[in-house]
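One chain of protein is taken out of this complex; the other chains stay put.
To keep things simple, chains are lettered A, B and C as they appear, and every chain counts its residues starting from 1.
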């Protein structure tokens, strides 16, 4: 049987290379022409514990993982214990012979048991026990008849930086394992996953990478940040690419320094971005207000993880929405985007800079661990590189300034609220920027009228910016009995849910909010005006987006599905919860 | 004529002792039996600029300043220029002869002009120009026939710490000025403000002092803070009283350290408080979440000033409500109180500790510059010292712990969400507290079920705490055509407005929200259910409390009066705005 | 008699096999037991990082706080209960990076806290970025071209800040580290114990093989006097073929911060109980507002 879809799960300890082998296998599958969605689940520790990597492949585009596992690669007893029951009838379990497996239970459900001497193969062929993961992949590839040369090409690429010995060792291990599967389990497994011959090449990208790419192409020149899961890889990707593409990347002493360095750099004219998570954003709170009152365009990426405080460092949640909306004393405009897909991350990466510069205020991209770290295969043109636009808003050129006849007023009162901006360095635009209230020329003032005018000028930018905010993205039939509403990383699971519901006969669609602030009230209202039953699905305990919908657009959601256990939504989870909703 | 009410305004530069003489005069007036309300208005600079101190006295209790000035004491030309037009018909202006005064304009409005050789008196009698302010007070006291000995008693008390010479000098200056007024302007001024013979003694207290008193009597043992206007005087008052009453007071290196020191101290069992303003609170954001997840009871006083960032450092605003409500990543319970009067500040001072300990979470007292720094005379029993209660919630004693039979679980799942708390130091209660998610015994966990249980346990505390939250305070006739709604420091001006409206024939009342979070939805709804026309009066630009009312209680306010120029509301301003509302 | 096993927690460490944190952890437990301090008499405060999980693995009063922030809560805890022995344990990123300001202030105050820094010269928990003690040129995920920030020198910073006890241990030499820790705990005042802590996962270049041949004990140097501040300054800069460990500096007799807080003369704050307010107290308080 030639399969159209399949889910692999690789489970083991931190340090066993679960993530790297999972990512490698995902890449191989993508290279073979499959659509791929890969997600990781790991503990906040370097060794031990129990991590897994889950890969779903399909011959059609997919946006999410799903729960049932077709082939489990269990590297540890824990992985066996935790995941065997997730394997579907007809599926299989690959693991070391010595592990305890309840074969009877597997048999009952017609799950195939594929014991394999992974450690032996790793040691004999590769000379190192750590290559056990490669052995497992080799067995898996063998079982499904995956073209070995594709797998080999990924091994070559991935281990290249570790040297020829690593490449060769892993190749030998993979090959031996592949052969082992063929020799021992030929025809024992009913899945076949070959190469899709006519498939175009695709990229495998996660949210962080897409966002970093968007920022890079959008003219990001300066990145300052402090490592924090799940935002770290943006900082690291930029550090790895900065020298080549002209981006200065600074690992700072803390997040306070990061946001203030952004303000310094952006004030001078560089497009500047800081990736962080909730804890780092907390430390940026005071600086955010400084960007607000000095009208300095900066971009912060807040990749959420479960709080409060350190919470669950390597897991996912959507619990910081109201926090980023209201962070810092006083009232000032900010832009908040919450992309839901890899494509939207890319767009947010450059669009945030435009919005920040057009409205001279901080722009925040609110992402989360699930979106940040899950990879999806996309078409080569899905991230529209050439379509990236750079709009610096009302930025005065040297020529403009040369011709200036009156004194330059950095914080001039304007109808739009936006005051034409000059960068320091021109003799005609020597001005003050300050976190204290100020007159149009930037000097300190405490006069009530001047204060009132500046407050209003700044807040007017929100009205102006509102036009730029997109309404919810719709997916599914325009008219439907059931409308699922979501934001951010729930896009994928929701989309899959909608497809399944419609396939099962329920007409359902979804509305996905991606531009959060200024809240596109009218667009949201319009989108939801003739929705049927509405169900809000979000990853927090208090229903933060539902609260925004109700309080800012007067939309009362009928039912709520929430999750705050650190794990992402799956379509199955949503479907089950929808059943619950129906039943009571 | 013997007056029932009068307003003094002392205006001058920073460094001229405007605030100290204003406060001194207010004290003298209170000692003479008058009800007093005193407010200051000053620039964020140490010398120069233009400051004023305004004192309203009455024979009836008052809660607010009002705008018209009866007697202006102008120490500078700027004070003359700015304030002469505020003086009412029949009122007067005291100033140095050499200042330029538009006597014609004064004459036209029947305002008395009382030139006086203030500097000469100061120099001749006191030997120092700085005593000019005392001279002005002396003249004022002379003009209104204020009992000199009362004034002298205040001078003696206030200057005692500066030494006998300062006391004597100021006394001589005051007396000479007093005599000068008698000699030159006898019967020229139609106001008389003697001693109210049968008046009981009263205290003159501002919001910060009342709050500090409440905290002290409420068992505050530890204060850590970093000076920040307008909260500094709490830190300083505590520093001044700590040694005597057993409070350790630490001026920290920054506000991050302040909140973390609180957490350390509160964790060990000390009632701990940190006073700050918005900027400092921003820096506390991350620590707030740590208190949330470790369930450590701490009290933060956030005395608001206009933001963003440094904003208007010495002025007032109510712009941080939504910020403190949502600060820090993740979702966890916090208590927010927003006292509106000196009495409520006192109560909040001790009540916050009880709530923090009962619900094992951070409690925030949201005040503002106007409330923090304005003094009001109150009856001796208005702050109910003996009524202060200390409720430490579910705190296990050593005895309890001695008798413990099973392992102590600091974060046990309970119906109320509150887990009985043991302080470190007992051999049977050796436990972990952590900012990571944890099991009931305090050890780190990443398991979804344990996470979910802890999130829900913590959030349940909000439901439990809701019962403790008071609904809005009502003032005025129970049934009224017009209901003014406010919170925090607007209490005084609103109350005065209500009195005037009713006196003028409009039936009006007010509802004042003082317990903000958890939001007492039902009580607010009930209070507003049969209100007539509603007008929300708040000191910010975006209507933050109005937003809460609408979003959490479904109460839609009819009209809004907002102010964000750094100055407090006055009854006149509110009345004028109400007219505007009426007219369109 | 307290024994090491009294410090045993049901939770096992999650550190990598071979991580230097094990040695520090064991040394701490041994030092405490040898000083006959019971678990309930000790508060262990940590930040965030691999090593900062130490309290979770130890049966002791634990307070696992925020990245870079262990000294302020330790300070608050000491001020609230100065009978409690308070020990901070945190990483180099935590202590010398984000938390460096707090360290400087804790040192100048001479807070009676033992400050153990697990110095693996890398960020462990976030998987390998360069830290404030990473050498110049160190290649890491945030310094792919080699670090260009010159590293901090914790010893000289502590000395400049006025620390009254400054030491360095090596996580492999348990007995030596235990003795340092015991002296640090017994020292009255701020005690920095920097510990060379191999990270086998992200900093293989600066691990056992690097340190073992280089470390030497200052106390074995002829004439070395830890009371000599100038000598300490010089020695603090030694880092290369020879790396000193041991007690670099100790100043006796400098009063601790806690010693000088008047209120604490009446005993630990948490044991003082709430004041029984009298009418007289009320009158005095009221008189301040009249």
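Quick note on the criterion: contacts are C-beta pairs under 8 Å (C-beta built on N, C-alpha and C of every residue); 3 or more make two chains touch, one makes a residue touch a chain.
These numbers come from a predicted model, not from an experiment.
Asks: Looking at the full complex, which residue from C:105, C:121 or C:183 touches the chain that isn't shown here?
Replies: Selected residue, touching the omitted chain: C:105.
Asks: In the full complex, which of A:163, A:424, A:532 or A:554 touches the chain missing from this view?
Replies: Spelled out, the listed residue whose C-beta touches the missing chain is A:424.
Asks: Of A:70, A:175 or A:209, which sits in contact with the chain we cannot see?
Replies: A:209
Asks: Among B:127, B:163 or B:240, exactly one should touch the missing chain; which is it?
Replies: Only one listed residue reaches the unshown chain, and that is B:240.
Asks: Write down which of A:4, A:109, A:188 or A:443 is the residue touching the left-out chain.
Replies: Of all options in A:4, A:109, A:188 or A:443, contact with the hidden chain holds for A:443.
Asks: Would you write out the residues of chain C that touch the absent chain, in ascending order?
Replies: 97-102, 104-105, 108-110, 132, 145, 148-153, 156-157, 159-162, 230, 233-234, 257, 260-262
Asks: Touching the absent chain: which residues on chain A qualify?
Replies: Within chain A, the residues touching the omitted chain are 27, 30-31, 201-205, 209, 213, 216-217, 219, 221-222, 224, 242-243, 245-248, 250, 252-254, 256-258, 260-270, 272, 286-287, 290, 294, 380, 385-386, 390, 423-427, 429-436, 442-444.
Asks: Even though one chain is hidden, which residues of chain B still touch it in the full complex?
Replies: Against the left-out chain, chain B lists 15, 43-49, 226-229, 232, 235-236, 239-240, 243, 249, 251, 253-254, 279, 309-310, 313.
By definition in this document, only the chains that are shown with their structure count from here on.
Asks: Taking each chain's centre as the mean of its CA atoms, how far is chain B from chain C in angstrom?
Replies: About 41 Å, centre to centre.
Asks: What is the distance in Å between the mean C-alpha positions of chain A and chain B?
Replies: Using C-alpha averages as centres, the distance is 45 Å.
Asks: Of all residues in chain B, which are in touch with two or more distinct other chains?
Replies: 286, 290, 294, 434-436
Asks: Two-or-more-chain contact residues of chain C, please, as numbers and ranges.
Replies: Only 48, 66 qualify.
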